[in-house]
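All protein chains but one are shown at their positions in the complex.
Right after this comes chain A.
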Amino acid sequence: MASTTETKQKKMLILKSADNDEFEIEESVGVQSETIKNLVEDGFTFVPLPNVYTKALIKIIDYLKKHANKTDSNDEEIKTFDKDFVNTTFDDLFELVSAANYLHISCLMNMLCQTIADRIKDKSPEAVRKIFHINCDYTPEEEAKIRKANAQAFEGQFDESLD
């Protein structure tokens, strides 16, 4: 008896990714995202996410499920999960941070931004450009001028690695 009433009470949501894949999740899991929460409050159970691709969405649903079941006793387990979650390439992190931003999941946002910040700390501007795939649109003269104007910030040794 108990189990049937429980399934009855579990409200489900369907999330649709930018590449048109659909995922069914429990409402209680989904509402950790402010964006989803607002739609649910307006009565939607079908949520199209035109800015979130399947690959990122799968990981994010995983994250939401894990964090929805947070208790006092699985604190360590969640910490390990989070650590594995961010242990990925820069490109994946950017994809995820973009998705987390769109979905408004603030704890995930903080964790991803902190990870990216920690990993670009002490890197040379050249390395940061490569990591972020930034095309430098300064002319060499312009760049030299900016460096000179902010000379104090460019004192010291930087890390050239890209990981």
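Definition applied: contacts are C-beta pairs under 8 Å (C-beta built on N, C-alpha and C of every residue); 3 or more make two chains touch, one makes a residue touch a chain; residues count from 1.
Keep in mind that, in the parts below, contacts and distances are computed from a predicted model.
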item	value
Missing subunit (named according to UniProt) among the choices "Complex I intermediate-associated protein 30, mitochondrial", "3-methyl-2-oxobutanoate dehydrogenase (2-methylpropanoyl-transferring)", "FBD domain-containing protein" or "Alkyl transferase"	"FBD domain-containing protein"
Residue among A:E22, A:D62, A:D75 or A:D91 touching the omitted chain	A:D91
Missing-partner contacts on chain A, residue numbers	91, 94-95, 97-98, 101, 109, 113-114, 116-118, 120-122, 125, 128-129, 132-138, 143, 146-147, 150, 152-154
